[in-house]
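So the structure is just underneath, and the comments pick up after that.
All protein chains of the complex are present and in place, except for one that has been dropped.
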Amino acid sequence: MARIMSLAEAVEENVRDGDTVAMEGFTHLIPYAAGHEVIRQGRKDLFLVRMTPDILYDQLIGVGAARGMKFSWGGNPGVGSLHRFRDAVENQWPRQLEIEEHSHAAMANAYEAGAANLPFAAFRGYIGADLPKVNLNIRSVTCPFTGEVLAAVPAIRPDVTIIHAQRADRNGNVLIEGIVGVQKEAVLAARRSIVTVEEIVDELSPPSPNSVVLPGWAVTAVAHVPGGAFPSYAHGYYPRSNAFYIRWDEIARDRETFTAWIRENVLAAKPEDFARHAAKTAAKVA
Amino acid sequence: MARIMSLAEAVEENVRDGDTVAMEGFTHLIPYAAGHEVIRQGRKDLFLVRMTPDILYDQLIGVGAARGMKFSWGGNPGVGSLHRFRDAVENQWPRQLEIEEHSHAAMANAYEAGAANLPFAAFRGYIGADLPKVNLNIRSVTCPFTGEVLAAVPAIRPDVTIIHAQRADRNGNVLIEGIVGVQKEAVLAARRSIVTVEEIVDELSPPSPNSVVLPGWAVTAVAHVPGGAFPSYAHGYYPRSNAFYIRWDEIARDRETFTAWIRENVLAAKPEDFARHAAKTAAKVA
Amino acid sequence: MTDFTPTEMMTIAAARALSNDDVCFVGIGAPSAACNVARLTHAPDITLIYESGTVGTKPDVLPLSIGDGELCDTALFTVSVPEMFRYWLQGGRITTGFLGGAQIDRFANLNTTVVGPYDHPKVRLPGGGGAPEIASNCGRIFITMALTKRGFVERLPFVTSMGHGEGGNHRERLGLTTSGPTRVITDLCILEPDPETKELTVVSMHPGVARDQIAGNCGWPIKFAETVIETPAPTETELVVLRDINARTKKAHEAAGKEAA
Partner (left out) sequence: MTDFTPTEMMTIAAARALSNDDVCFVGIGAPSAACNVARLTHAPDITLIYESGTVGTKPDVLPLSIGDGELCDTALFTVSVPEMFRYWLQGGRITTGFLGGAQIDRFANLNTTVVGPYDHPKVRLPGGGGAPEIASNCGRIFITMALTKRGFVERLPFVTSMGHGEGGNHRERLGLTTSGPTRVITDLCILEPDPETKELTVVSMHPGVARDQIAGNCGWPIKFAETVIETPAPTETELVVLRDINARTKKAHEAAGKEAA
C-alpha cells in the first residue's frame, strides 16, 4: 500500500546506489523534481532506463550519477543534442557511460513485458537495422505456428520506477491523464515505485471508468510535489516550457555552465521550489 | 473509413458464409441485435470466436449457423449450462460443432496479438492443465534470454468482428465505456468490422483524452441500433436483464421451445425491435 | 447465536480467511458473497477484482455475472480484459484467487470442462475460463464447493486447473512459485493440504457436523488432521451482513426482471 511521504523520504527509502532506475514520462509528466532529489542525495552508479532521456537524464549523466543507460532516443526534442550525454559517450566525462540502445518499439514492448511479468517481448522489429549488431540484448524468437522470426528483447524490470502524475487520493491511488506514455507499465514492471503528484485530493474522481489509474497497493510511495514536472508539463495544470528546453542547449553545452546550473538549481534547491512553476500558470489561468 | 448504414446492409456486406466471426462483449455490450441479423440472413458454416459464448452463441449454434467455435468459457453466467451448445457437443444437434477450447488468458492474449499484427501470443499459462493435450493450437516458445518455456497460442484474426458500443459520431468514430472487454482488440484484429451503437451524435465528446475510442478509419461499418445489446447491457443506457438470462435456461433447455423462440423473436423480428429495451429504461430514468 | 444453513457457514468461513491486505480475484457465486462479506465486516479495505476488468469494486448487491454494471459503477477503475490477464493476474499482483468447480480431487485439482472423454463427453461443462491461470498466478487459491460424492472424486476425467497435481512438490517441479490451493471451504468442513503430501485433510468441522457425514460425502477415503477444531459458528454480525447482501441482491435482480419482462 502506497505511503504518502515527503519526496526526500521517498527517494531516501527507495533509490539505492547501483539501482536500475526508470524515470518515465514521454515529453509529458517527466519527474524532474524527483530526479533532482536523486542528484541532491548523491546517489551513484545508477543504471538509468528511459525511452527518451531528455534534459533530466542529461543532468543525471552530467553529475556522474549514472554507470549506464538503456534508451531509444537521446536528444533534446526539437532542439538538438544532449550535450552532457554526448560528452559522456564521446569523452567519458565525467565518467564512462555504458549504453544499451534500442528502438522505441523495443523499449515500449520491453516495459509492457515487464508489467506483464514476462521474461521477454517479441515484436516485428529491427529489420535491416544495425542495432542488433551492437546490442546483444536484441535476439529473436520463432513463431511456433508460422515459422516467422521475430525480434526479442528482455523485459525491463527496474529496481525502482519514478513518475510524476496529476493527482493521488489519500489512499495513494494515482490518476494519469493525457499523454500517458509508458508510465503505468514502468511502475508495474518495477520492484518499487515513487509517484510525485500535483495534488493530493479526497476523491480521485477519474473522468471515465477507463481512466488510467494506478491503485495505491501497486505503488510504493506518493509525494506531493506541485510543479514537479517542470520544464516538462502536467496536462490540466501547466504547459511545457519549450523556452527552457531551448535554453538548456546553452546551459549544457559547456561543462562549467552546466555545473554552475546544477549547483544553483539542484544542489541548493528544494522540491518545494518547483511549486512556483505550477502556481505561476495557475495565477495566469485564474 | 467507416460507413454508417443499416444493420441489415452491414451484415449483408460484411458477413459471409464460412467466415470466422468474432462477436465480443464481456457480459457488457454483447451485440445481440447484430447476431440476430446474422441468423435472419441465414449465414451458415461460420466459425465463431468468443471468450464467453453465452446466450447469443447458444442461439447461433442452436439454429445451425456454426461449423465450429473457439472459446474459453461456455456457460450462462450465474445461471448454468448453455443447453444448445451442450446439445451440439453432446448430441451433434442440429449439426456437429468443431471446438477449439482455450483459457481466458489465452484468448485475451490471442486477441491482443491479433490487434498487434503478431502471429502468436506468449504467456505464462496452462501449467499442469489438460487442455494442451487436446488442443494442438496450444504450443510453446522458449525465452531467448532466460530459457523459460512459455505457452503460445496463435493470434486471433477474424474475417469479421461485430461489437456493440455506446455511441459513434458521424465520421464513424466509436466510444466504448465501462467494462470494455476485448472489443477494441477484436475489431483491430479483424479484416472487417461492424459496430452497432446506442446513439449517433454530432460530437463524440469522450470524457477523458484516454477514453477507449475506435477511429472511423479502423472500422468498416457502423449501424444505429438502440437497445442492440439487450439482454446484455449498455453502461449509461440500460441495465443487464438478469431475468432474461435466468429465463433463457427454460427456453433453451428444449429444442422445440428454443426453435419457437427463435422463430418469434429473431426470424419474425427486426433490429428496430431492440429499441424498446433502451426506451423503457430511458423512460424509467427520465 | 442464530440458526444458519451449511451454505451460510461455508460463505462465512471463506470470508474469515480474507484480510484487509488481500487483493482478491473473485469468481461468481459463493466467492463473490464471501469476499463482499469480508469487505463489509472485518476487511473494509480489501481489494476485489473481477476478471471482467473491474479493480477495487465495492458492489452493494452481488453480481449475477462477473461483468454486471454494478461492478464497474463501484470500481476504482476498469481495464480491458487483456490488461487484466497480463498486468494484473500474470503480473503477480493477486494475493488470493477463488475457484470452484464441478469436481475436485484429493490434491485440489479441479475439473470444469467435461465428464467423460473430451471428444465425446457425457456432460459438456462450461470450461476453464480464467481458472488455469488463476490457479498458477495468484499467491494462493481458496476453493469453495459443497462436499458431495459427485463433486469430490477419486479421479478427475479432466484437469481444468492444477492444484497440487500429483501431490508432494509437483508444483515446484513445474516451476511454480505460488502456493496453489491452501484451503478448501465446504458446507461441512474446511480442508487444507497436508504440508508434505499435499493431500486435502479436514482441519476444521462446522458446528454440528459429524466425521462420518464428512467421510460419507467424499468420493475418496478422506483424511482428518491430527487436530481437528470446530469452525466457530457464524456471529450475529456475519449472518446479518450476509443475509442483507443476499436480500438486496435478490430484490435488485427481481426488479431488473420486472423491467425486462
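We call the chains A, B and C, going by the order they appear; numbering starts again at 1 in every chain.
To be clear about the criterion, a residue touches a chain if its C-beta (ideal position, glycine included) is under 8 Å from a C-beta of that chain, and two chains touch if they have at least 3 such contacts.
As the structure is a computational prediction, the values presented were derived from the model and not from experiment.
Just name the one of A:31, A:125 or A:215 that touches the chain not displayed here.
Only one listed residue reaches the unshown chain, and that is A:125.
Among A:205, A:242 or A:265, which residue is in contact with the omitted chain in the full complex?
Reading the full complex, the residue touching the unseen chain is A:242.
One chain is left out of this view; which of B:160, B:188, B:243 or B:266 touches it in the full complex?
The one listed residue touching the chain not shown is B:188.
In the complete complex, the non-displayed chain touches which residues of chain B?
On the side of chain B, residues 1, 112, 115-118, 173, 184-185, 188, 204, 206, 209-213, 215, 217-218 touch the unshown chain.
What residue numbers in chain A mark contact with the hidden partner chain?
26-28, 51-52, 71-75, 77-79, 81-82, 85-86, 89-90, 101, 103-105, 108-109, 111-112, 123-131, 134, 148, 178-182, 184-185, 212, 230-231, 233, 235, 239-246, 277, 280-281, 284
Throughout what follows, only the chains that are shown with their structure count from here on.
In angstrom, rounded to a whole number, how far apart do the mean CA points of chain B and chain C lie?
Going by mean C-alpha positions, chain B sits 28 Å from chain C.
Out of chain C, which residues touch more than one other chain, so two or more?
Each of 72, 78-79, 86, 90 in chain C touches at least two other chains.
For chain A, write out the residues touching at least two other chains, lowest number first.
116-118, 206, 209-212
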